[in-house]
Structures are given as C-alpha cells and as structure tokens.
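The complex appears here without one of its protein chains, the remainder shown in place.
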Amino acid sequence: MPGQFRRRLVSRIMTAATVLAAVLAVVPLLLIFGDLVAKGVSSVNWDFFVNSPAAPGEPGGGVANAIVGTLIIVGLGALAGLPVGIGAGIYLAEYGTNRFSWIVRFVADVLNGTPSIVVGIFAWTWMVKPMGHFSALAGGVALALLMIPMVTRTTEEMVRLVPHSLTEAALALGYSRWRTSLGIAVRTAWPGIMTGALVAVARIAGETAPLLFTALGNLNFRLDILQPMQTLSLQIYVYATGPFEEWHRLAWGAALVLMALVLVFGLAARYATRARFSHGR
Amino acid sequence: MASLPGPERATSLSGRNTGDRVYRGALTLLALTLPAALIAILGGLLWNAWPSVRTFGLEFLFRSTWDPVAEVYGAAPMILGTVISSLLALLIAVPLALGVAIFLTEFSPGWLRKPVASLVELLAAIPSVVYGLWGVFVLIPLLRSHVVPPLRAALGWLPFFEGVFYGNSMLAAGIILSIMILPYISSVSREVLLAVPPAQREAALALGATRWEAVWSAVLPYGHLGIIGAVVLGLGRALGETMAVTMLIGNRHEISASLLQPGYTMAAAIANEFAEATTQLHLAALFEIGLVLFGVTVTVNAAARLLVWRVARGSAVGSRAL
Partner (left out) sequence: MAAERPIRLRTEFLSAYFNGNTAVRHVTLGFPVNSVTAIIGPSGCGKSTYLRCLNRMHELSEGAAISGRVLLDEHDIYAPEVNPVELRRRVGMVFQRPTPFPTMSIFDNVAAGLRVNGGQKRRDVAALVERALQRAGLWDEVQDRLQKSALALSGGQQQRLCVARAIAPEPEVLLLDEPTASLDPAGTVRIEDLVQDLSQEFTVVIVTHNLQQAARVSEYTAFFYLGELIEYGLTEEMFTNPNDPRTDAYITGRFG
C-alpha cells in the first residue's frame, strides 16, 4: 500500500509540475506585453507619429520615418516574395512527385531554418555590393527571401487540402490542367493561402538582422527605395543600445507600435476566412 | 424554348494544350528560385570568405584572437559562445516546453487548452529586437537585483558563477533565448504527443498505471524521436538568433567559464561588425563566420526535419504560432 501511495503522490507532483511549466511559460509573455504597454504608451502621441527623430540627445521627435519605412520595405518584400512563394507552392502541390520537387521541398525547409542574419549577408552580397550602397530595395529582397520558403510550404499544404473530387469534376467537364489548377484548386484554397501569406508578412515585419546592412537605417524621412531607409525594428535597436534616456523612451514607443503592427497582421491572418470544404474526404 | 441558341457543339477532338505547358513552365521557374537562392547564398559565402579561409585555414576555428589592427582573426570565442548560449537556452526551455506540451495534451481541462496554447505560441510572434529591448531594460535589472545575488550566495564557489556581474552576459542571453525558443519546442512536441494513438495510454491505464505513469511509460517513449526532433529544432533556432543576443550578451571576444561574464556569438559578431569592417580580410573573416553558422544551422535543421518529418510532415513549423 505505501507503494501505491507513493505512485499516486508522484503522479500528483508531476501533474502539478506541468501546470507550473504552463504558468512559467505564460508569465514572460504577460510581463513583456505589460512592459510594452506600461513603458511605451506614454511615448505614443501625435508628435510621435508625424515627426522624424530629433537630433541625438534632444527631446521630442518621433518615428514617422520608421513607420513609413517599415511599410515600404515589408511591402517590397511581399511584392517580391509572395508571387514566388505562392507559385512555387502551387508547383509542389500540382506536380510535386518528381525528384526536382523533392529538392525544392528540402531547400524550402533548409531556407526556413537559415538564420536571418545570413539572409542579410546574401542580400548584401548580391544587392548592396554590386550597387555600391545600402538601400531599402536590398532590405526588401532580404525579407522576400525570408518569406518565400514559409509561403511555399503553406501554399502547398493549402492546395493539397482541396478535395481530389473537385479537380476531377473540373477535368471531367473539359477544363484543361492549368484552368483546373488556377480556377478550382487555387481558387478554393485561396483563403488559406492568404492566411499563410499574412502570417509570413507578420513575421518579416519584425525582422531586424537582415536589414542591418541592407536597409541600414536612416534618421531622416526618405521615400527613395534606392537609398538607406529606416524601419521600426532598426530604430528600436539603435535607440535601445544608445546612451540617451530620451531614446530609450522612444524605443519603447516604437516597440509598442511594431508589436501592434505584427499583431494586426497576425489577427488578419487568423480571421481571413478559412477555406471551407463541404465534401467529406 | 425551341428558339434558344444552342451551344457551339465541339465537334473536333483534336487541339493542343499549350496553356498547360506555359503554366507548368512558369511554375517551374518560380520553384527554381528556391534552389537558386540556396546556391546564391552558399556561393556568396564561399566566394567572399575565401581570403580568410586561405589565410587562416582550420586555425580560424580554434584561435581566440580577434584583432582587426593586426589582421589576425579566430572565431573560437564566437563558436563557443554560440554553443554555450544555445545549450543554456535548451537547459531552461526544454523542461518547460515539455511540461507545457504534456499539460496541454494530457492534463489540461478542455476549456483551458486553446487559450494557453495560443498564449505560448504568441511568444513566437514577438520580434527579436523587442525581446532585446525588454532584456536590456527589464530582464537584466531583474537578474541584477533578484537572481544573481542569491545565485552567487549559493553557487558562487563554482567557476560558472565567478566574477563581477555587469548585466550583459551569457546568462542574460541564454535566458532570453530560452523564452524565444520555448514556443517552437512546445508546439512541435505537442503535435508529436497528439499523434500518439490513444490506445497507447489507454493500455497503460488499463494495467493500473497512474496518469503520470501512463505518460511517462507509454506516451513519451512512443513519441521520443519526435520530441528529440522538436528539441533539435529549438537548438537550430537558438544557434542563429541574432538581435536579442547581440543586445544582451556583451559582445566580448573572450572565452570565460562564468555565465555571469560577457561573451559573443557568431550571429552577434556579424551583426555588430559587418557594416563597419574596413579591410577585406576582416570582411572575409565575418563571411567565414557566416559560412560556419550557415553550415551548422543547416545540419541541425536537417537533423530536426528527419526526426519530425513523419509527424509534422515538413510543414512550416511555427507558422501556426500567430
């Protein structure tokens, strides 16, 4: 009987330990979000959104340039990355039984695990160095390469989910292969593909490392994509590691705005109507 | 109804599907972008790292001098720092992540499952630079005032906790990394545990096992390969993580046994010095670090993929984190 008691006690303790683990995992999240709001909200006002940074050490200034820069560079990344990722994903779903597809799939997984700083080096090597200067465009290329493998795999998954019976029905109706693929399979999977795309956009919106020596950052308001440009993430990095009290305050404000931006994309992804299939499989 | 126009009845059977060829060709080109990008990454790294590889040879990996003035470069402190910070992160994150995964699949009441899982996965949505910011202004002061003093009082005689604690340190980097990789390990482990057939635990329970014994003796052994895969995947993430580590680790080219001392990682070295490297050899040395980092993460990720392939079927792990 004591053995029985001990076993039950161990079971109880270990169950409690897993509960504790869950609590400990959630605590940092609450702390980080709490601090973001507590320390960031006081910086966020009208000036913060419409002004570019003040001279170092001086009070005031905002992140208007960084917000616009983030949107431009993320937009460039999405513009270049989404068509490639979605196209490659459709290829894998439609023709994905040959050796080449196996390679593409494996490469997508390798690229997915590649550190973003290495992707930054890639963009520097092939964009910044040949052009001779840092640019928002190079940053966009780096972000595009980060999102391509993610979008490829989610697109493939979503197109594969479309019931075979639907594509068969289209073929039996005299649809050609490409029309069946685009008009039936991709169209049916489109909400899911968009969800994957938005998740990928949310991820690259917060990236810093691949922009350090591509977009570089810029203290002024610039719209020329062939010149260095600021993003929220770069600004947070510079301000957080800088010596001024005022900068730290602005860093928290910028972090709050960046987090909100990422969450907006994330929520949009979640509520992008998911693909619905009436057919049992 | 008789007057309705009839459709033009197709009377021929012939015709070519050029559209299909164009479509397939275009998609093939887009798919080709991925292998091309991989080759471009690898080629760029090799080409630009070559001066350093030729000058220093294998010694680059074992030397601890990093002197841009004398043009002598060795990556040992960064390589070691990368490994130590990542292992420290695993040490903290793995038990927590497994606990979370087990709690969510085995013990949690149904209504709590989704909110807890979403909150933990939300950790993966926080940008690295925000972790860094929080680490600098919240975590480090917290360590200084509440964690390090008792730690030294209890374990100060160990070499791991020697020296003065300035804040930026291996310990701070390891802790922030552990928080960052936790959602990846826990969500993949959870998928692995969910894939364990219910019959496994039912059989154990039918034999009179307690709920924990069923988990420990039936569920975990069944999913052990996948769980190892999840851990290796977390390791891959930790090895390549850049911003938060750069902001917290102290960036010092020295090897120290003490976790309270500053260190360096490969990713942090690239982030800090790349834009400022003035000589060709300095840049080449940074490229070689990039090459090593790339090689290591590719290997680790490939290993993780092979382990979790059956369960996660190579899906973009963590993409559900948002």
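For reference, chains read A and B in written order, and residue numbers begin at 1 within each chain.
Rule of thumb we're sticking to: contacts are C-beta pairs under 8 Å (C-beta built on N, C-alpha and C of every residue); 3 or more make two chains touch, one makes a residue touch a chain.
Quick caveat: nothing in here was measured; it's all calculated off a predicted structure.
Engineer: If the hidden chain were put back, which of A:63, A:184 or A:205 would touch it?
Structural biologist: A:184
Engineer: Who touches the missing chain here, A:41, A:79, A:173 or A:267?
Structural biologist: Among A:41, A:79, A:173 or A:267, only A:173 touches the chain that is not shown.
Engineer: So one chain is hidden, and I want to know which residue out of B:17, B:118 or B:280 touches that hidden chain in the complete assembly.
Structural biologist: B:17
Engineer: Using the touch rule from the top, list residues of subunit A that touch the missing partner.
Structural biologist: Against the missing chain, subunit A presents residues 163, 165-166, 168-177, 179, 184, 187-188, 190, 276-280.
Convention: only the chains that are shown with their structure count from here on.
Engineer: How about subunit A: which of its residues touch subunit B in the complex?
Structural biologist: Answer in residue numbers: 7-8, 10-11, 14-15, 17-22, 24-26, 28-29, 31-32, 35-36, 39, 83-84, 87-88, 90-92, 94-95, 100-101, 103-105, 107-122, 124-126, 145, 148-150, 152-154, 157, 174, 176-179, 181-182, 196, 199-200, 202-203, 205-209, 212-213, 216, 233, 236-237, 240-241, 248, 251-252, 255, 258-259, 262-263, 265-266, 269-270.
Engineer: For the complex, give me every residue of subunit B touching subunit A.
Structural biologist: Interface residues on subunit B, with respect to subunit A: 10, 17, 19-20, 22-24, 26-28, 30-35, 37-38, 40-41, 44-45, 47-48, 95-100, 102-104, 106-108, 116, 119-120, 122-123, 125-134, 136-138, 179, 182, 186, 210-213, 215-216, 233, 236-237, 239-243, 247, 267, 270-271, 274-275, 287, 290, 293-294, 297-298, 300-302, 304-305, 314-316, 319-320, 322.
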